[in-house]
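Let me give you the structure first, and then I'll get to my questions.
Yeah, one chain of the complex is gone here, protein chain that is, but the others are all in their spots.
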Amino acid sequence: MIEIVSSILDGLLIGLVYGLASIGLTLIFGVMDVVNLAHGAVISLGMFSLYFFFGAGLHPYLALIPVAIIGFLLGVLIYQIAVRRILDGPPLMTLLATFAVSMIIVGIGTALWSTSPYNVNFKVQTLNIFGYTVTSARLIAALAAVLVTFMLYYFLYRTTLGKAVRAVSNNREAAELMGIPSQQILAISFGIGTALAMLSGALIATLFPFTILSGSIYELKSFVASVLGGLGNPTGALFGGVILGLIEGSVAPFIAISWTNVIEFVIFVLILLFFPTGLLGGRK
Amino acid sequence: MKPAILEVRNVTKAFGGLIAVKDVSLTQYQGEILGLIGPNGAGKTTLFNVINGVYKPTSGEVIFEGQKISGLPPYEVVRRGLARTHQIVKPLNEMTVLENVTVGACFGPQNLPLEAAQEVAAEVIEFTGLGKYADVLAGKLNIALKKRLEVARALAAKPRLLLLDEVLAGLNPSEVAKMLDVIRAIRDQGISILMIEHIMQAIMSLSDRIVVLNFGEKLAEGSPDEVANDPQVIEAYLGDPEMAKRILEEEEA
Amino acid sequence: MKLLKAPLFWLIVGVTAIFALLPLLSNNITLRETLVLSAIYIILAANLNLMIGYTGYVNFGSIVFFGLGGYLTLWLVGSHHWGLYSAVLVAGVSVSALAFLLGIGILRLRGAYFALATIGVNEAVKDFVSNFDVWGGSEGIFLPFTAYKAMGGAGKALWTVYLLIVLVMGSSLLLSLAVRRSKFGLGLFAIREDEDAAVVLGVKAPLYKTLAYSLSAFLPAIAGGLYFFKNGSVVPEEAFNLNLSIEAIVMVMLGGQGTVTGPTIGAFLYERLRGMLLTIPGLSNFHMVIAGVLLLLIILFAPGGLMGWLYRIWPRLRRVLE
Partner (left out) sequence: MKKLWITLLLAAVASFGLAQTVTIGLTVSKTGKYNVESVNQLNGIKLWQKWINDQGGIPVGDKKYKVELKFYDDESKAERVQQLYSRLISQDKVDFLISPYSSGLTAKAAVISEQYGKIMIATGAASDSIFKLGYENVYQIYTPASRYLTATLDMLKAADPNLKKIAIVYEDSKFAKAVATAAKDYAKKIGFDVALFEGYPPSTTDFGPIINKVKASGAEALVGGGHYADGATFARQLYEQQATLKMIALLVAPASDEFAQLGDAAFGVAAPSQWEPLVKYNPNCGVTPEEFVKMYEEAYGKTPAYRAAGGFAAGLVLQRAIMDAGSIDADKVRAALDKMDLTIFFGKIKFSTDPASHGLQLGHDMVQIQWQKKDGELMKEIVWPLDAKTSDLIYPIR
């Protein structure tokens, strides 16, 4: 029994981190209808950024701040170079363009850092809560994910800029008529989405070893979580991440671990087919 | 009186709580041009979408040549002999005009093989005056030609009933005149036409009868003269300032 | 047959013959092994083009057909002692039928949703096969050497398999040409341009899309069967390699989506380019980067790919090469 509870608890904690990863993806989709296939590569970059800041002597949790800033700038850059020109073309084009960006990032990463695993080595405490073993890193990562989500919400609903983002997301033409500079808002949104992906990568790096390819695993999980919560719906994405974590945690004690992925992807395809707007209802 | 080709029986279409078309019934007889008018948002295009199968009616049914067609997907409806054009043109941009029209001929009620369809398409292109654009990519045409392409594509299916959704909108007077010639020629081939139009003069002169929709409901039905003098209709249009202005302008002209 | 009058028909026959005869006449096995890769890439790209280029649906997981074909073939040959010919045919037909059923479901999705679902399908199948003990789970299937002996020894068997792969390549190209010139193809193009308009014009889009999806599975499944037979083994990571799927998209885009010759030229160029980049010291680590930059440049500045660009500056070429 205690194993089942701790399994579910682990699932919940990791699910919040999945949720954070998928918010970045779903935000970009919500604002500009672009499925960002560079998401995984950016998550990997987040992992490596944390590694290098940590290596330079920064405390890993403090390093999250520069990681987010780099992520934002990178996102704006990706938007300007690869996305802006083709935003109004067929969806295939933005899919392939962001995929090309992913190939470039992963390619450079592989050349620089190979595909061997890296580790952020810092002392992790093991906490015993009512007999359940939880590492401090997991707990902090989950809390950080929740905190960042709250900050995003504050931004979207309480600041002028955030409201502009939501206006462009609802109807770009109407927003432009109201004098909102949509190109800037789109670039900022892509920047925020990318920053969130980098942050989630950085948090994952405090938990697990990683390679430049690791991001793709979390990219797939982000797809699943976003679709569960409804593509384009940030609350839904966090919720989807938690559901995903809970599925992983709660099925693990009963079936072979290697079947979890099969279950996840089957759920993913089924949700797409039968609830294309997600369990919570998507943007449209 | 000729037999009915199309009967719309008590059709209602709701989107969630919003009722776009409410309990509308109308009958079109073979060979006639039936006009469908009404202010913006009256539910005209929605009704077209119900008739040709893009939407399923929430209640009621659509009978075409004695058979129920409501609930069938659009491609089945075309195959029964009912073609339509779109208010917002939908050219197949990266295909030539000939290819566009061939699609219409190929997948219509006659279900022609490709080569026969190409011949039909060539004829229809000549008929609609698109002859010299046959090899131009549809996306490169101007709006007037795109509208004509819409008509040509629908016509290539050799339908027995043609639904025209604002084919005159956005055209200059000489283009309007050309299009009117085309529509008359179509009628002369014995094809029944149900058309939505905002240009009052044109629809008044073309239609045998007119049905007026307002807020999703049928407001009036009758000959152009009867409808034009119906106080309810005038009031409805006065509620729509833009339309009222347009009517006034046309009367001045 | 009107097809026989098309210059491209004879060009395809000619290219296929060159692929078959060049290594055969010179008895050059190294050349054969080089060309077999090009042929496989061409098969994958040409059939993927039926979906991406003709129908306008981006299939990120096209490799799942190739992998399943390989698995079915090796399972039938290895565990049930079938002959290679009947095994690949059955693999092709079954995978195609499976794609049809799958297509009925996932082709209700459009745009990005469809693309995501195809990734999901590939990953789900890969993880399923990794756990499926009948097919050896993660250990895969290894072919006993007797399977080659039944075909007159490994030396002869590999030649036969090579010629069959070239045949499948030729068939893929002819299929692309035939579909392009058919009523079916016209319907697909209409769907690609505007699915709603196509439906209103009478194109049975749900059926047509599903048929295209199913058709695009048939020859890759056979090619997968032949390729993994040649390799002597099949394991999940090689069979359902999502990267190869995506490289196939790059090939289609490079050559020009929606054209008959484009994907072939794209596949051939991509294979050569990759080989070249790998042999240049200092660049070998960057071949992914260069492929990515190339893809990005095509998308941003020449979305019609090489053939699209050529047709624009020289429209007459379209009549010949299609």
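Going in written order, the chains are labelled A, B and C, and every chain counts its residues from 1.
Please note the rule applied: a contact is a pair of C-beta atoms (placed from the backbone, for glycine too) under 8 Å apart; a residue touches a chain by one contact, two chains touch by 3 or more.
Because the structure is predicted, anything quoted here is derived from the model rather than measured.
Colleague: List the displayed chains that the omitted chain touches in the full complex.
Modeller: Even though it is not drawn, that chain still touches A, C.
Colleague: For a quick check of understanding: of A:Q80, A:T135 or A:T277, which residue touches the chain that isn't displayed?
Modeller: Checking each option in A:Q80, A:T135 or A:T277, the one touching the absent chain turns out to be A:T135.
Colleague: Of the residues listed, C:I106, C:L158, C:V199 or C:L321, which one is in contact with the missing chain?
Modeller: Spelled out, the listed residue whose C-beta touches the missing chain is C:L158.
Colleague: If I consider the whole complex, including the chain that's not displayed, which of C:G92, C:G120, C:G140 or C:G170 touches that chain?
Modeller: Final answer for the missing-chain contact: C:G140.
Colleague: Which parts of chain C face the unshown chain closely enough to count as touching?
Modeller: Residues 28-30, 32-34, 36-37, 127, 130-131, 137-140, 142-146, 148, 153-155, 157-158, 230-233, 235, 237-238, 278, 284-285 of chain C touch the chain that is not shown.
Colleague: Going by the touch rule given at the top, which residues of chain A touch the chain that is not shown?
Modeller: 3, 6-7, 10-11, 14, 114-117, 119, 121, 124, 126, 133, 135, 207-211, 214, 217, 248-249, 252-253, 256-258, 260-261
Keep this in mind: only the chains that are shown with their structure count from here on.
Colleague: Between chain A and chain C, what is the separation of their C-alpha centroids in Å?
Modeller: Once rounded, the distance between the two centres reads 32 Å.
Colleague: Help me check something: in the complex, which residues belonging to chain A touch chain C?
Modeller: 29, 33, 35, 81-82, 85-86, 89-93, 95-97, 99-104, 106-108, 110-111, 220, 223-224, 227, 231, 256, 258-259, 261-262, 265-266, 268-269, 272-273, 276
Colleague: Quick one: which bits of chain C touch chain A in the complex? Just the residue numbers, please.
Modeller: Interface residues on the chain C side: 52, 56, 58, 105-106, 108-109, 111-113, 115-117, 119-121, 123-124, 127-128, 130-131, 138, 246, 249, 253, 285-293, 295-296, 299-300, 303.
Colleague: Using the touch definition up top, name the residues of chain C that touch chain B in the complex.
Modeller: 181-183, 186-187, 189-190, 192-194, 196-206, 258
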